[in-house]
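One protein chain is absent from this view; the other protein chains keep their places.
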Amino acid sequence: MSPRATVALLALLAAAGTAVAWARRRALATRAGRRFFGHPAAAWALRVLVFFSLAAALAPLVAPYDPGAQPAIVTLQNAAPSWAHPLGTDVYSADVWSRLVYGGRVSLGVGLLATAIALSVGVGVGATAGYARGWTDALLMRLVDVGLAVPRIFVLLFVVTFWDRISVGALVLVIGLTGWFTTSRLVRAEALSLRERPFVEAARALGASPARIVWRHLLPAAAAPIIVSAALSVGNVMLLESGLSFLGFGVQPPTPSWGAMVADGQGQLATAPWTSFFPGLTIALVVMSWNALGDALRDALDPRPEVS
Amino acid sequence: MTAPVLAVRDLKTYFVTPAGTARAVDGVSWDLHPGETLAVVGESGCGKTVTSLSVLRLVPEPPGHVLPGSLIEFEGRNLLTLSAPELRAIRGNRIAMVFQEPTAALNPVFTVGEQIAEVARVHLGVSRRAARALAVDLLNQVGVPDAARRAGEYPHQLSGGTCQRVMIAMALVCHPQVLIADEPTTALDVTVQAQILELLARKQAELGMAVLLITHDLGIVAGTADRVVVMYAGQVVETAATGDLFAHPLHPYTAGLLASVPRLDGARGRLRGIPGAVPPATAWPVGCRFHPRCPHAWDKCRTEEPPLLDGPAPGQSARCWLVSEPERRKPA
Partner (left out) sequence: MSALVRVEGLVKHYPARRGWLTPGRAEVVRAVDGVSFDIAAGRTLALVGETGCGKTTVGRTLLRLVEPTAGRFTFDGVDVFGLGREPMRALRRRMQVIFQDPSGSLNPRMTVGDAIAEPLIIHRLATRAERPARVAELLAEVGLDASFAPRYPHELSGGQRQRVGIARALSVRPELLICDEPVTALDVSVQAQVLNLLRDLQQAHRLTYLFIAHDLAVVRNVADDVAVMYAGQIVERAPVDRLYGAPRHPYTRALLSAVPVPDPGAARNRIVLSGDVPSPLSPPAGCRFHPRCPHPLKSERCAREVPELRDFGGGQQAACHFGEQPM
């Protein structure tokens, strides 16, 4: 690896470590922060996520090689890990580490964007149904029932099969639009209970419009379960995307994606296991980190008072 | 003066909080004599509830702890040093407690008859049948109409007043020597409150119990207490017989409280009140803890914490320099 890339890698590790240490110090001053870092996996989850997020964001600086470059097609194909290629090379003779870094852009990007879409729709529908009640609520919840009844993977496969060479953007949209149903149920439940609180009644007495009440009073109070749901959803979406890409339906080559990389390495599992192993390990690590983050956040943001 | 049945000496209960150590009860002493009603009066944050919980060691131990050097003497023994089984033998038996929120203090999944009977079985060792009969009898005694049927009902089916009667019945099963009543009528309507207070007075006379009544309502104090202890900022600031306290309060806080209460028979118009607010328990003021809000305060009050000084009337004392220097008292 070039010295620049080596330095970049070390800098990333250092950055992840210090960022988490700094966040931890500030968080320990608050009760929620202490509960969060009380989780043994929370700090590690944060480190992993910060590391890969930074790597993906700064991919051009971090990756030692251009992921599309194929310098020496024959000699470098499926080369074992070495100093020049710390994670080896794959079937395309491209550096695995570089592809991993660039692949992170897609995988993490899809995860975050699709979750953002799902969250927006889910929160909007759930809050409206929970606050309005009556016919609006009944209608929206029947829609949600239908959405929950249909298996998500089935719908996704259906769509991508008929959509020839789906673009990443469209993929994000489809995954997002099939994943908002559970969130809406969650937000609706919160809205139903929060609308009876005295401060919401006070806002109505002041003349606040329903939109204002939902936006300014209900949603901030419901933030905790929404945040937790979001964290868990990202991991879920990343798994979905990886699965689709693995099957060849998701992100299309030459765009790198961790799932696609696992698929690419299938053919040489016996001879060059690192080509599937490292992307697979990365997927597992990052998804587990999102889940651990979600768990820790759930405990940290839990509104129940501490048992004294 | 007969020997006290319950004597508290220099009780200190502190809580460890993220904001520092909260000295909720900071050196409280009082005596409770057999057959008398002692009222502990104060507002939020004065430490009166923590005091009552400390007596029966009901303060949750991790954040709170009673400091060594505190003494709670009952029947010749220090309650703070008893073992757990010995303490359990006393709780509900020799010393009973009635809480503020009757519906919350009762177990919602058992009928009220079962809950009263449980006390009898645990402490008196009677059979199930005998305990059940005892429960119905007690419900009758505390004035619950149709007691036999009521014994089979659950707390949520009963009104607040009836639930409080059930709690009192549970407390009285073993004819305790001391009854601690922590704001027993605060959550109840005023007509129900009158009923409950009348019940407590009747039972006290029958059983010869001593009652420790914790309240913030001076009207109740005037009507039921023999002696009063006024608490502020974790300390006792005044002790007196009820008549003396209302007629000539020594401590400015007591006077302020009396001036804050609107009265049915008093003048209408602005209430005098007490300026300012109660300081946090983690940072009691230096010197006299009341001095920032006191209209009479002078330099000594800001630097030296007064001890309890005896006033002119027998049994009346106040934690105020005005007792030793009455000429400093400013005219109202």
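So that you can tell them apart, the chains are marked A and B in the order they are listed, and the count of residues begins at 1 in each.
The rule we apply is simple: a contact is a pair of C-beta atoms (placed from the backbone, for glycine too) under 8 Å apart; a residue touches a chain by one contact, two chains touch by 3 or more.
Since this is a predicted model, take the numbers as computed values, not measurements.
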Touch criterion as defined above, residue of B:Gly64, B:Gly234, B:Gly256 or B:Gly311 at the omitted chain = B:Gly256
Would you mind spotting which of B:Leu58, B:Ala205, B:Leu271 or B:Val286 touches the chain that isn't drawn?
-> B:Leu271
Consider the whole complex, including the chain that is not shown, and state which of A:Arg4, A:Arg25, A:Arg142 or A:Arg204 touches that chain.
-> A:Arg204
What chain A residues would touch the chain not displayed?
-> 197-199, 201-209, 212, 216-217, 220-221
Can you list, in ascending order, the chain B residues touching the missing chain?
-> 43-44, 145, 159-162, 189-195, 197-198, 216-223, 242-243, 246, 256-265, 268-275, 277-278
